[in-house]
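Before any comments, here is the structure.
Partial view: only certain chains, each at its native spot in the assembly.
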Amino acid sequence: MELGMVGLGRMGSNMARRLMRAGVRCVVHDRAAEAVDGMAREGAIPARSLAEVVAALSPPRHVWIMVPAGAVDHVIDDLAPLLQTGDAIVDGGNSLFQDDIARATRLTGKSVHYVDAGVSGGVAGLERGYCLMIGGEETIVRRLVLVFEALAPGIAAAPPTPGRAPGTGTADRGWLHCGPHGAGHFVKMVHNAIEYGMMAAYAEGFNLLRHANAGSASHAVDAETTPLRHPEHYRYDFNVAEIAELWRRGSVIPSWLLDLAAQALAGDPALAAFAGRVSDSGEGRWTLAAANDLGVPTYVLAASLFERFASRGEADFQNRLLSALRFQFGGHHEKPVP
Amino acid sequence: MELGMVGLGRMGSNMARRLMRAGVRCVVHDRAAEAVDGMAREGAIPARSLAEVVAALSPPRHVWIMVPAGAVDHVIDDLAPLLQTGDAIVDGGNSLFQDDIARATRLTGKSVHYVDAGVSGGVAGLERGYCLMIGGEETIVRRLVLVFEALAPGIAAAPPTPGRAPGTGTADRGWLHCGPHGAGHFVKMVHNAIEYGMMAAYAEGFNLLRHANAGSASHAVDAETTPLRHPEHYRYDFNVAEIAELWRRGSVIPSWLLDLAAQALAGDPALAAFAGRVSDSGEGRWTLAAANDLGVPTYVLAASLFERFASRGEADFQNRLLSALRFQFGGHHEKPVP
């Protein structure tokens, strides 16, 4: 098996490494020549241009694009004319599923096939394997099985699910043909939104634990502050790092995200290195847009996204208006920042 | 009719004024002697102590307490022993309805009656009248009708409701005996939670309008920022003050709160005088506690309360944990503050 890999950032380079370990011949390209050189030293076939990528592969070719979402269409536009009937492009980046549908239609006109692959795994994927959510034509997906098997974590990565018939499909090896064009990125999109929701659940819980000693503080009493009715109930100085560690075993909420939380909090329980301006990279919004289109309630997924927006100060005008209204009807002055 | 009024702050003094205008004899007391003197100059009977309040009233006495929530029990403890069988205390402050139930039980042992009165109206109440939500015994409420009629806005304050039989009750005059002890403050509590929810609906809407020109800004493109897919759709520089004014006539959303928003925004559309640290004064939390006890979903009321908590920085640790997790699994660095 061989594969062209275009884009050698954090994700693309590790994926190429994992493929080569499994014996897949990788032809690699990146705008940055040093990235190509580096991978060549690790055994990949270097390509200085998209044309070289195409030239180094035998038909039917498979070129996996692993570039930022904004660059995917440019690469496709440059690559497609170099390809032949029957060749296929795989977009492994974070594309919006509607774009996949449009691209597939566009490429069909050129007799080139298109596969969308949602890839999860992050920096740990090289060792842990990548969870692959695939969309596209059945025949093309079948041609890529060896690639998916090489990238995916494999069946040993988790114990079998009781009640699931063995040989049901490929999902238990960590990759799945989810449906037609866009299906892969759709499933990846929902995956990320669930990730946002889970992260928010943990973060709200730990935040609450951090505030559980409010009864020990001496609070000024004024009309603008709701006093703590029973301060004696809130005098806990919890060790959030140790609680994260605790929950990893035997509780209902162990997860890989909790493992990471335990790791982060073990380093510094106050997380002083972070300011708390939380980015979002698109999939949470796309999921909300889909839920909105479909009329499906997603309170938790939406709230976890809005918490990120608000963390970046995007609610400021709203809050000023609330203070202004309180002043209007009640003569309430804002409390000074403590 | 006569009434003792204890507590001559913003609310208590205006209420005494409105009562006197209606011919109610007011015996007034406050810890601050100058407040008592001021009201005396306006025609009230000054009382230097609770004992003087009691002495200046004829049995059965009615003493209206209008003090901060935290001080109500102290005043009741001092006042009750001075009263006689059949006298009544009215708490017009922002008490928790469960406290009303406990106080009524406590005072029953002393043969003193207790009435809870949720009072809405704020600084505008002197002219506009006060909406009164009353809880307690029917016989005692009946003794206070003249007081309620004097304080309430009266039937002319709003057009009649089509389909409501005339003479149905007192609600259309702006006061209502809502039920037994605590019922008044329960209804006031829910009123305030609805107020929070409405304020949040307006504030979120105006905030969105303020951001509608994001497509005009030049945004740096990086992996941590979701780019605006169609900047050409978001190039509106809305005049939020004029839009608030606009919606006051003929739309579906006119309200007194919108009137106040229009007023605040007319003064300064940027609301630069406010930092956006929004206080909450208890009723929103009590409503959430009641909904929680009763198992009633209140997404909007809860979210409007949480937005106030978050405006005061109470989500900071949560947000830092989210950034820490993103760094753990994706190597994502927080974006610097712009």
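Here the chain labels run A and B in written order, and each chain numbers its own residues starting at 1.
In this text, contacts are C-beta pairs under 8 Å (C-beta built on N, C-alpha and C of every residue); 3 or more make two chains touch, one makes a residue touch a chain.
Predicted model only: the values in this text are computed from it and were never measured.
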Copy count for the complete homomeric assembly [2 present here]: 4
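As a convention for this text, only the chains that are shown with their structure count from here on.
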Between chain B and chain A, distance of the C-alpha-averaged centres to the nearest whole Å: 43
In the complex, chain A residues that touch chain B: 10, 68, 70, 122-124, 199-200, 202-204, 206-207, 210-211, 221, 223-227, 256-257, 260-261, 263-265, 271, 273-282, 285, 299, 303, 307-308, 310-311, 314-332, 334-335, 337
